[in-house]
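Heads up: the structure comes next, in structure tokens.
Of the protein chains in this complex, one is absent; all others appear in place.
Let's look at chain A:
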Amino acid sequence: MPGGQERALRRRIRSVQATQKITRAMELIAASQIVRAQNRLAAALPYQRGLAEVLAEAAADAGDQAGRLLGTPEDPRRILVLCLVADRGLCGGYNANVLRATERLVRARRQAGATVQVVTVGRKAPPYLRFRRVEVSRSFGGFSDRPSFADARAVAEAVVPPFLAEEIDQVLVVSTRYRSAGTQVVEERQLLPLPDPSADGEATPRTPAAGEDLPPGTVGPEDRQGYVEFEPASQDLLGELVPRYAEAAIFGALLEAAVSEHTARQRAMAAATDNAEELVKTLTRVMNRARQDAITTEIMEIVGGAEALRQAEEAEAS
């Protein structure tokens, strides 16, 4: 029956348009969240840099007495991997990239003979890892898009005490770093022991953008020449600095991951909206052709019928 195909196509177009409305809304929401998350990331910077400076001073003063709190362990046997992903999907390869990197890291370290524990943030992590037989010893969720400092502290509580109790030799973080609006990179880096500031370059806190106005003590390493008093002595201070610094580093990583998540989601949803647009166009063309075909067929039938009638009349008359 003519018109049937057309009706089916019309229904499909409507369904694609409805999906498009959803993806467009998600795109807009993600775009507004990006700005929010970026502001929070910027607001967290002075604290991180301030602690980095305190760490640098204390590390320089403590020297070799820092022991296992600083530097890179030579042969870590017991490793804890902290992996940061999102609570929700629909953000392109964001989750998969981090989870794949985590899985690879865990397998490589196990192969090298280390025992590896995995702690995750983000509801998307445990199902993926469990399915691939990487057991997750602790998981957090529900705050990946808007982490607060209290959330970071809760995560730190699961990660830092085992290191201080010498049950763990090294803590690694796998997460997405936010380089710029265009580039986010999955990166694994060492959280504990703390990075040794005397090794080249302060790796952890991001350098402030030009024109960013920071309070004293968080601006950057001024020439460390003078004598600095420590209360308590620097090696004891380091002991207190480790949990605070780790908290701040985890918070920073969570905030960067959140910005990256929103950016990835916005990009994915923009692509989805464009694809829907494209699909609607194609389907509309197919539908128009089907309708024209149906009309042509109908006309042919009418003309054919009329012609047949005329011929019958002529035959009668003759």
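Note that in this section a contact is a pair of C-beta atoms (placed from the backbone, for glycine too) under 8 Å apart; a residue touches a chain by one contact, two chains touch by 3 or more; residues count from 1.
Rule of thumb we're sticking to: contacts and distances are computed from a predicted model.
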item: Per UniProt record, name of the chain withheld from view ["Spore germination protein", "NADH-quinone oxidoreductase subunit D", "ATP synthase epsilon chain" or "Anti-sigma factor antagonist"]; value: "ATP synthase epsilon chain"
item: Option from A:M26, A:A44, A:V106 or A:L129 whose C-beta touches the chain left out; value: A:A44
item: Among A:E240, A:E277 or A:E313, residue touching the chain not depicted; value: A:E240
item: Selected from A:G4, A:G142 or A:P215 as touching the chain missing from the view; value: A:P215
item: Hidden partner interface residues of chain A, rising order; value: 40, 43-44, 46-48, 50-51, 53-54, 57-58, 148-149, 152-153, 215-219, 222, 226-232, 234, 237, 240-241, 244, 247-248, 251
